[in-house]
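Showing just some of the chains, left in place.
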Amino acid sequence: MTDANTNMRLKLPITCFILEIILIILFGVLVEYDKETDAKKWHHSNHSEYDNDFYYRYPSFQDVHVMIFIGFGFLMTFLQRYGFSSVGFNFLIAALALQWATLMQGFFHGMHGGKIHVGVESMINADFCTGSVLISFGAVLGKTSPVQLLVMAVFEVTLFAVNEFILLSLLGTRDAGGSMTIHTFGAYFGLMVARVLYRPRLDKSKHKNSSVYHSDMFAMIGTLYLWMFWPSFNSAITAHGDDQHRTALNTYYSLAACTLSTYAMSALTAHDGKLDMVHIQNAALAGGVAAGTAGEMMLTPFGSMIVGFLAGIISVLGYKYLSPILESKLKIQDTCGVHNLHGMPGVMGAIVGAVTASLATKEIYGDGLEDVFPMVAPDGRSASSQGGIQAISLAVTLGMALVGGLLVGFIMKLPIYGAPSDASCFEDSIYWEVPGDEEGHAGQLSTVKTEEVAKPEETEKLN
Amino acid sequence: MTDANTNMRLKLPITCFILEIILIILFGVLVEYDKETDAKKWHHSNHSEYDNDFYYRYPSFQDVHVMIFIGFGFLMTFLQRYGFSSVGFNFLIAALALQWATLMQGFFHGMHGGKIHVGVESMINADFCTGSVLISFGAVLGKTSPVQLLVMAVFEVTLFAVNEFILLSLLGTRDAGGSMTIHTFGAYFGLMVARVLYRPRLDKSKHKNSSVYHSDMFAMIGTLYLWMFWPSFNSAITAHGDDQHRTALNTYYSLAACTLSTYAMSALTAHDGKLDMVHIQNAALAGGVAAGTAGEMMLTPFGSMIVGFLAGIISVLGYKYLSPILESKLKIQDTCGVHNLHGMPGVMGAIVGAVTASLATKEIYGDGLEDVFPMVAPDGRSASSQGGIQAISLAVTLGMALVGGLLVGFIMKLPIYGAPSDASCFEDSIYWEVPGDEEGHAGQLSTVKTEEVAKPEETEKLN
């Protein structure tokens, strides 16, 4: 399993060191504490220590942080021999992406006297941007080297920040939970990268592109953390007060309804009426994605549940019927099915957001209208204009993602990053020292090479 | 492993769709945002955004949420071949129960102009009610179909809400952490259901009703999350301020003391002085259950530790000596031993609560008396009356649970839900597509059907 091409001894260290040193230098030049984290600035104003935004955002941040590292990381451990890479590369590219995102988002969202200000809000935003990269990672999971993934992360974060700037700052789009900026962008970007990196001979490693019993159990850890903390995700950067509260509530109901429709559709469509772990692990989350834009609006629990209910149905149908077509017709090998979990539900969330925005009235929102739609109230654009802007934002996001993914896909296709061969995809041992498998009697086996573990004649000798 | 009776292709989708559509309609008609989640109502009053209850309850809610989905879900994964079902059915019935509980609790705890108000408090209460259903699930784990479980959830949530209404609203009982309403109710309800569903030939699947090394490791994830977050559980809906703070503290000490006595008793009673994972996974949690009622009172750390210490001892003794008797004499097959973890410690918690309440004085509680015992202070019932009411509440709860469990057990016994046969209990592959088992060398095995993985000649014998 050793191969000069996929050997990371120099490629990975050089990439990591160069990137991190650039980051450190740029942070030294550009970044400073915001007024809530700076000892001098904070104490300059006259307020209670308890007014610090840390207390109102940090618990949400920590939930988001768990989703990024445990949620995404373990969700992808469903592959039988790719657990180290799933959780380990997720860890690596997330650690890079959040630093780079701090710079890119800080640059685009407004410098303060030439400086980027950081605090809990920038931490949440950086984690959000990282989430988008991890969605794209899901599309190419198992078929890429860590260096390729780092390259993808650098470019994708940059384009994410540009798209986010266009939407939130230029167009005044509302997208608190990122149905568009995070999910739609991440999914279609990743799908386009997967298209460019298409491997016609991927069937060589087909036997490893599936789960085993325990890997599905590990993946459920990821699923549940994403599911439980999605209300925190969608509400993490909305306005304080009723907005955060309502967003969490809406997302909670959307997810609950989505779970019921996911189980129903899984049993209905799967073999012999048996539930399929792929559906449960993924489609049950679509309700969170689909409530990403409208969650902060007055969607009502009723509306949230309808959205979640439909998202679950669409997502399972996607896994069952659309993914095979994507691979056979469009040559998109979407390992985790991000199109079904983030792509379609993200688009759906954007549409639901546009419709909900266009129906906003002072009657419904009262003085809270300004918090949710600052461009609409008091005398800005009309609600239907806001709805139109929301729809345009979806188109912009799709365009940015598809073109961006295409370009970055070609950059990633350069044969210099140590990508695995077709036969060694979905296999940890290309990039990791992998120990033996069997506990209990692994003692005797631990000196035996991984590849030989299951050979009967050796077990025989042992006994 | 395919069987027309247990085939879920129609049964599960129909049940899920009907239930969810009813829920959505009822939410549309009955549910609206409360004043903390509604944009108009919240901005109508004059207060700081930071006064929103979201900031004071949501972190507790998230801890409770983790207990419900990860805690209960993984605690039950100890069975060797029932991990998908344990965590997956837990997920399904919890997602249903929290929606239905919102309606039932909203209905019983007071409508507002014909509407049920929702916000973070209703979310916590719904999760609490769900916890009770999951306790009952533990008693029947491995022996029921998902449709049966959904039916149980619908009825149990309803009865839970009635019992909770009688206790909290009619009697003025204090039970912040639910020693009675959640644990005692859930345990005895589940035990009665298990009694009705008694399977004399369950020994046919006895070989699957045990753990393997890794399944015990997964179960420890559930245990530890329950243990760590129990202080949040017990304090989630107490009064703000010192009450929440004190409840968390008391529970923390009760659990710590319980852990020591659990390890002691496990080594003392188990085979060869070796620790038994069943005890560690379960009995170490009894301290949280037993502090569920008195936790918010001035129990003192000293009192909390005594309670936890005794709860651990009782629980281990229950697992060791009482569970076998329950099965042989009372024909109650309690898969997870919920009688030992939730039943007896719940009753103990109720009694401790009654005693502690009857000892309450203005001397001890000062002006905080009203927060803990609103019926006692300033000039309501006496402390000893409150203690009496607490004791009566335990009796009411036991009655409701036993009668309710009996009735619902008979409903669940109808042969229409696709329950597994005696020989296929504790087996995921009845209801789930199950992949192979062996990682590392699963490559070669992945083309082999699940059913054949386990050594052909042995499977042969089984069939």
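Residue numbering begins at 1 within each chain, and the chains themselves are lettered A and B in the order written.
To be clear about the criterion, a residue touches a chain if its C-beta (ideal position, glycine included) is under 8 Å from a C-beta of that chain, and two chains touch if they have at least 3 such contacts.
What you see is a predicted model, and the numbers here were worked out from it, not measured in a lab.
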{"item": "Given 2 placed chains, full-complex copy number", "value": "3"}
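One rule holds for everything that comes next: only the chains that are shown with their structure count from here on.
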{"item": "Centre distance in Å when subunit A and subunit B are each reduced to the mean of their C-alpha atoms", "value": "32"}
{"item": "Sites on subunit A touched by subunit B in the complex", "value": "51, 55-56, 59, 63, 80-81, 207-208, 210-217, 220-221, 224-225, 227-229, 232, 239-246, 248-249, 252-253, 255-257, 259-261, 263-265, 267-268, 270-277, 280, 284, 298, 300-302, 305-306, 309, 364-369, 371-372, 434, 436-437, 439-440, 450, 453-454"}
{"item": "Of subunit B, residues touching subunit A in the complex", "value": "2, 7-13, 15-17, 19-20, 23-24, 27-28, 31-33, 36-44, 49-50, 52-55, 58-59, 62, 65-66, 69-70, 73-74, 77, 83-84, 87-88, 91-92, 95-96, 98-99, 118-120, 123, 146, 213-214, 218, 221, 429, 431-444, 446-447"}
